[in-house]
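Only a single protein chain was left out; the remaining protein chains are all shown in position.
Residue numbering begins at 1 within each chain, and the chains themselves are lettered A and B in the order written.
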Amino acid sequence: MKERQLVVVGGGPAGMAAALAAREAGVADVLLLERDQHLGGILNQCIHPGFGLHHFKEELTGPEYADRFAARVLADPGIEVRLKSFAVKLTPDRRISFLRPGALEEVQAGAVVLATGCRERTREMIPIPGTRPAGVYPAGLAQKMVNMEGWIPGREAVIVGSGDIGLIMARRMALEGVLVKAVIEIQKSSRGLVRNVVQCLEDFGIPLYFQHRISMVRGRDRVESVDVVRVDDEFRDIPGSDFSLSCDTVLVSVGLIPENELLEMAGALIDRKTNTPVAPDVNLTSLPGIFACGNACKVYDLADWVTRDSQLAGRMAARYLGVADL
Amino acid sequence: MKRRMTCIECPQGCSLEVEADGSRFIGVTGYKCRRGGAYARQETEAPLRTLTTSVLTSGLELKMLPVRTSRPIPKARLFEAMAAVKLIVVTSPVKAGAVIAPDFLGLGVDLVACRPLLKK
Partner (left out) sequence: MVRDVIIIGAGISGAAIARELSRYRLKVLLLEKEAEPAFGVSKSNSGIIHAGTQNPPSSLKGWLCVEGNRLLREELAADLGLHFVQCGQLIVVFDLADLPELDKIKAEGEALGVKGLEIVDRAWLDAREPNLGPEVKAALYVPSAGIISPYRFVYALVENAVRNGVRLETSSRVTAVRRRPEGFEVVAGGQVFRSRFVVNAAGLYADEVSAMAGAPTFKITPRKGEEYLLDKKREHIANHIIFPLPSKTSKGILIIKTSDGNPMIGPTAHETPDKEDLATTDAGLAEVLAGARRMMPSLDRSDIIAYFAGLRPASGKDFIIRHEDAVPGLVNVAGIQSPGLTSAPAIAVMVAGLLKERGLPLTPKEEFHRLRPRPVHLFQVPLEETARLIEKDPSYGDIVCRCELVSAQEVRDAIRRGARTLDGVKFRTRAQSGRCHGGFCTTRIIKLMQEELGLPVTAVSKRGPGSELIKDERK
């Protein structure tokens, strides 16, 4: 079995920052595994601006932000990048198995940084009752369809959740000519940045309903309409307040969950509610030599903070390997 | 006349109070940095937005190339810009920052690539 000094799982902003910081701290040999065909992770589909104001002191789009790191990673002879490589197994003593087209490989890592990002909470987790027709998509999936593939999923959309992804997709769909009928938010205020409420909804005249929820999805084959109802402070439906919105698409943007299934497989302690590693400090896990950073560690508001903390994770791994003082 | 406005220059989202007479800017309070003041004036006189979208490619490793305007453009022309973007097909490899359409819509701004893209 091949031995590698540091293995970083995930080539998004967290993994790239950790790999680069570990190198700067003196780690000679880094293997970076990325399941996609490019570095950058979810930033590749985040084509809107809003990245880098803290880290680079200028406003960049997601792909621009990713490219600044990717260019450095690819230019560094001490970082071996393996694309289309999917880690399937991690043991507590840091053996990693990964699949790629053509091979199953196994490596023994001196230290591991898991930068596996997060996934979207789904319709099923809220849950939204009703039928299960085509046209109900996690907002991030719709973002990938529109921005990466040029596929427009629908013509009339209702968006559930006023977090930043929901707001940004409202604008994106509106720009693509989709009629965005409403953003539905069960809380009293938006979890997204207030600038996004302005430039994503107000600019396009999209109504935002606070303290409302979708009580029913209707349609057999494709979404035909949703029932919306107002809720009180205890999230109970207010009788008689319901109304219907016709639409062919529902985008669900109701939060993110750290992806720590690999870490869980290794036997690390995971908080069942947040799906984050149980550990005394940021980037640590309950297993020595295995670190978790970026959105796998906790869900961050800004990619800039992911970069900052993931750089720390790279340095922590270097210190664990005995090549650097923190 | 006074109106409230949220600054969108950065994630802080300062709440501004702008005094204006129609599109004639008179004054502003509530901003925490220089950009807030400039934003209030601009937003009153002629709102600007940076357009980010993606353009179709042919023969390159991704189907769509993310692009942006090099500077903000008039908000009122966003949909016109979107229509123009849909007519563009990028067929040669690009570097990040490469100009895809110079002087886009005659606005004095360029449409630029947000990432490098190689041949398939």
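Following the convention adopted for this analysis, a residue touches a chain if its C-beta (ideal position, glycine included) is under 8 Å from a C-beta of that chain, and two chains touch if they have at least 3 such contacts.
Keep in mind that what you see is a predicted model, and the values were worked out from it rather than measured.
Enquirer: Check each of A:L53, A:A71 or A:M145 against the chain that is not shown and name the one that touches it.
Expert: Checking each option in A:L53, A:A71 or A:M145, the one touching the absent chain turns out to be A:M145.
Enquirer: If I consider the whole complex, including the chain that's not displayed, which of A:A71, A:A134 or A:V198 touches that chain?
Expert: Selected residue, touching the omitted chain: A:A134.
Enquirer: Of B:A38, B:L56 or B:A84, which one is in contact with the hidden chain?
Expert: The single option touching the absent chain is B:L56.
Enquirer: Please give every residue of subunit A in contact with the chain that is not shown.
Expert: Answer for subunit A: residues 35, 84, 86, 88-89, 97, 99-104, 119-120, 122-125, 127, 129-135, 137-138, 140-141, 144-145, 148-155, 215-218, 220-222, 248, 261, 264, 272-273 touch the chain left out.
Enquirer: Which parts of subunit B are in contact with the chain that was left out?
Expert: 56, 64, 86
Please note the rule applied: only the chains that are shown with their structure count from here on.
Enquirer: Distance from the CA centroid of subunit A to that of subunit B, rounded to the nearest Å?
Expert: Taking the average C-alpha coordinate of subunit A and of subunit B, the gap between them is 25 Å.
Enquirer: Taking the complex as given, what residues does subunit B use to touch subunit A?
Expert: Touching subunit A from subunit B are residues 6-11, 13, 49-54, 56, 61-64, 66, 68, 75, 78-79, 82, 96, 114-116.
Enquirer: For the complex, which residues does subunit A have touching subunit B?
Expert: Residues of subunit A touching subunit B: 37-38, 40, 44, 47-50, 53, 59, 61-64, 66-67, 71, 147-150, 175-177, 193-195, 197-199, 203, 301-302.
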